[in-house]
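Complex shown without one protein chain; remaining protein chains in place.
Showing chain A:
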Amino acid sequence: MIVRQPVWSGRNIFSAGILLVALFILYWPFLIKLVADWGTNDDYSHGYFIPALTLYFIYHIRDKLRDLTIRPSFFGLFVIVAGLVQLVIGKIGSEFFLQRTSLIIVLYGLVLFFLGWAYLRKLFLPLSYLFFMVPLPAIIWNKIAFPMQLFASALTEKVVYALGIAIYREGNVLHLAETTLEVVAACSGLRSLMTMFALSAALAFLSSLSRWKKIILLLSAAPIAVIANILRLSGTAVLASRYGSEVAQGFLHEFSGIVVFMLGLGMLVAVNTLLSKIGRKI
């Protein structure tokens, strides 16, 4: 009779610890720059929470992981090497996206090389969640977020006009009688889009909804980000017409990020609840 050793043996934890520390040292200079980016890039200020959430997801499925058997796969070694090559190329070319995503590739490889396919299947989504912490290259980001921001600005104009406030729009720039909103935003894309996707993905992962409902929940992030931005800009416009441009600009810069976030989170939770209600009827 084969006695199965527990996966969480002291020896295994020690090995895993050494590997993770080594990985951390190797990626240290790249991680520092990434964290600095979260501080300056408003579209990715949610970055701080992503690694913590990934750890939580892994903790969430700990019982399922415990039941698996370790069957290391040598294919993992190729994945690790591929990830490391990507890191070196990214360093030479100063290409941040390559540098940062290489960490995730190496993590896939490590799971495969030490623990095997069964573990990778279970850990794939939690590890892939780390992609949300990496800012997309501008050339891709603009393709997605920019048209959505134009759409949000166009709808904001209609909402504000319907509220009886004089408004004139040039692209993303909204002119009111008292002030002009978002001048620097002429070139920038939809705020909070990625934050909403990161949130909806987390909710989808943790919820017990069926697969198609999880997909709906995930995709709902896009319209929710648009709606939240329309509310933010309309709210600012109303403030500007009531209390003057100082108040409005202050609101826009200090609080609007938080407001968009809270509004978005509220709407996501609402969608989640709605989806779980519908499910019971069917």
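Throughout what follows, a residue touches a chain if its C-beta (ideal position, glycine included) is under 8 Å from a C-beta of that chain, and two chains touch if they have at least 3 such contacts; residues count from 1.
Methods note: contacts and distances are computed from a predicted model.
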Chain excluded from display, named as in UniProt, from "Methanolan biosynthesis EpsI domain-containing protein", "Ni Fe-hydrogenase III large subunit", "NADH-quinone oxidoreductase subunit K" or "RNA polymerase ECF family sigma subunit": "Methanolan biosynthesis EpsI domain-containing protein"
Given A:V35, A:L55 or A:V81, the one touching the chain that is not displayed: A:V81
Contact partner of the left-out chain, one of A:V35, A:L55, A:I70 or A:A270: A:I70
Selected residue (touches chain absent from view) among A:S45, A:S128, A:S188 or A:S207: A:S188
Hidden partner interface residues of chain A, rising order: 2, 4-7, 9, 11-12, 15-16, 18-19, 22-23, 25-26, 69-72, 77, 80-81, 84, 87-89, 91-96, 110, 113-115, 137-139, 142, 146, 149-150, 169-173, 184-188
